[in-house]
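One structure, pasted below without further comment.
With one protein chain removed, the remaining protein chains of the complex are shown where they sit.
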Amino acid sequence: MRKKFISERLGEFISDLFGTGTGWLTFIGAMILIFYIVLAIFSPQIAPYNPTERVGRSLTAPNDQFIFGTDNLGRDVLSRVIYGARIALMIAFIAVAIAAGVGVPLGLISGFLGGPLDRVLTLIMDAIYSFPGLILAIAIAAVLGPGVINIAISIAVVYTPTYFKVIRNQVSSVKSELYVEAAKALGAKNREILMKYIFPNVLPSIVVVLSMNLADAIMTEAGLSFLGLGIAPPTPDWGFDLSNGQRFVLSKAWWGLLFPGIAIITVVLGFSMFSEGLNELINPTIRERR
Amino acid sequence: MSLKSYIITRIILALPMILILLIMIFFILRIIPGDPVLAILGGKAPVEVIEAKRHELGLDKPIIIQFFDYLGDVAKGDFGVSTLTSRPVWSEIKDRFPATLELTIFSFILALIIGIFWGAEAAWRKDKAIDISARVYSIFIYAVPVFWLGLMLQLLFGIYLRWLPVGGRLSPRVSLDIKTGLFLLDSLISWNWEAFWDVLKHLLLPGVTLGLVISSIFLRMVRNNTVLMLSKDFVKAAKARGLKPKVVLYGHALRNAFVPIFTIMGMQFALLLAGAILTETTFSWPGIGSYLVLKIKYRDFPAIQGTIIFFAIFVVIISIVIDIVNALVDPRVRY
Partner (left out) sequence: MRKFMVIVGLLLIILSFAAKDVIVVGTTDKIRTLDPANCYDYFSSNILQNVLAGPVDYEIGTANIKPWLFESWDVSDDGLVYTFHIRKDAFFEDGTQIDAEAFKFSWDRVMRLNGDPAFLLTDVVEKVEVADKFTLKVTLKNKFSAFVSVLGYTVAFPVNPKVYPEDSFYEFEPSASGPYKVAEWIRDVRIVLEENPNYFGPKPKTSKIIIQFYENSQQLRLALETGEIDVAYRHLDPRDVLDLQNAPGIKVYLGASPQIRYLVVNVKQKPFNNPLVRQAIALAVDRGTITEDIFVGLANPLYSMVPAGMWSHEEVFPKRDLAAAKEILKVAGYSEENPLEIDLWYTPSHYGTTEADVAQVLKESLEQTGMIKVNIKYAEWSTYVEYFLNGTMGLFLLGWYPDYLDPDDYLWPFLSVNGAKSLGSFYENKNVEDLMIAARAATDQVSREMLYKLVQNFHAAEIPYIPLWQGSADCEAHDYIKGIVLEPTQIFRYYILETK
């Protein structure tokens, strides 16, 4: 049985509440996504202040000037939340790209060629897969040290086996289809068969897994940086800001905790709604299969 | 295949998995820039002392030799000695593990209770407020990072209301005779009500945090299964026999809902462990999750390796156990 993505679970929960095939949910998800992507791209234009600069008194409660308040170094929480979208999305996209970039080719090759290579790869991937993802990501993040790419890699390692498994299983079933056999009989090269006949077949699954993977990547990134294994401060980062904010709970500085958290939640919800919709659109049968 | 050979095959299949993890973890950790000896002696000790220490820890040997040394030790149940504390890693893990176990068991039970009762009631009054709220709750809870939920509960119940402690396991003035390391159990064994109450208060916030996070999946499962079950003939028959509605609900519906719960338990387990690490860090719960985070800060190789291998073995054992229980409970599982 496959571990489920956060997006899938949330998708189930959401369709429990609103019923399936609700286009407007996908629409809302897409809107949230666009909202955050716009925030990420245009953060310098949108954010009222420089997120790494002292602009007010330390720990100012939300007021007219700082609508989300300021943190312990007098930095504007709103600006940090806006810039935080940049880091969160960037790491998530890179991580997913790496995971797919490694998992998909390996899955294609493994599934297509079979044999001992397939067995070894499957064993390794299963080993990684059976392990709690966060613990693995923690270990790798600790090894690689801070930095956007490094964090993305640690997250990617966790999800690579998912791509591998999904693709490998599909390839091994597709490869015995008639038209592939036919192409083989006609003397097509392996490479050609893979690219022409098999890859287009598994492409929809890749897209679906990619979109579902994003929410997980964001959640994992937030967890890593909450544990102090994220990117280097003072770069704004939701998870890091939450752990930083925890130092001032006794000063009742709730604003430093509330807003980054809400950002994480909404972004995860947005991704989930969107990917669930995408899932139904591209791959209407996948619901039955899981 | 008999059950016995199923179990044996299952265990044999698990071995290469553990070995692969061992290899991965060992070599990954050796790439780290950062020397554990330097981390301890921190630029104060002379070079000879550092060299001597490195030699003592075997860090000057070729990495392959180090690996086989390590494999041999692990096979003997020796997880090495923490470079940070000079204590055997195994005894440190043993000290810390009960805390994690207590937290996870508590959370798991809590999640089951929430899932079963709310789920059953929601199914009973389908599409009423209690049902809608259950579904909204599930969505919200699942999208929330566990540490954020913890922080919010901490802020509300610990800081503003001051009802509950926000960290630790036991108040300083409360004495407790520790036998199992599961403080709740220890206090019950010794009929120490003061300690029991104190331990429970400490356990409540982290336990609830982790429990809530995993409850949504149970909730959905129980609700949907019960809805299905309630429409079936045997439930209707029971109703027709004049049984009380609640008896029908909890008696028949739940018993039948339990089987799929076992099936997803294995899946939940990874979530539970990952959640435990974050929860432990949020609430300073002295379990192995926070232990791992602490040791990573100091690049305590043997301790990190030991903990991760411990996790690996633990995960494998649990999944074997769940598979076996599954096979016993659910006749559809073929072995």
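So that you can tell them apart, the chains are marked A and B in the order they are listed, and the count of residues begins at 1 in each.
One rule holds in what follows: a contact is a pair of C-beta atoms (placed from the backbone, for glycine too) under 8 Å apart; a residue touches a chain by one contact, two chains touch by 3 or more.
Source: prediction; values computed, not measured.
Across B:Ser5, B:Ser133, B:Thr180 or B:Ser284, the residue that sits in touch with the chain not pictured is B:Ser284. Within the set A:Leu117, A:Ala182, A:Leu203 or A:Ala232, the residue that contacts the chain not displayed is A:Ala232. Annotation for chain B: contacts to the undisplayed chain at residues 32-36, 38-47, 49, 52-53, 56, 84-87, 92, 95-96, 158-159, 162, 165-173, 178, 193-194, 197, 284, 286, 290, 296-299. Where chain A meets the chain that is not shown, the touching residues are 52-54, 58, 72-73, 142, 145-146, 228, 232-234, 244, 246-251.
The definition used in the following text is that only the chains that are shown with their structure count from here on.
Distance from the chain A centre to the chain B centre is 23 Å, each centre being the mean of its Cα atoms.
Only residues 16-17, 20-21, 24-25, 28-29, 31-33, 132, 135-136, 138-140, 142-145, 147-148, 151-152, 154-155, 158-160, 216-217, 220, 224, 263, 266-267, 270, 273-274, 277-278, 281-282, 292-293, 296-297, 299, 304, 308, 311-312, 315-316, 319 of chain B touch chain A when the two sit together in their complex.
Taken in their complex, chain A has these residues touching chain B: 1, 3-4, 6, 9-10, 12-14, 16-17, 123-124, 126-128, 130-135, 138-140, 142-143, 145, 219, 222-223, 226-229, 239, 242-243, 245-246, 249-250, 252, 254, 257-258, 261, 264-265, 268-269, 272.
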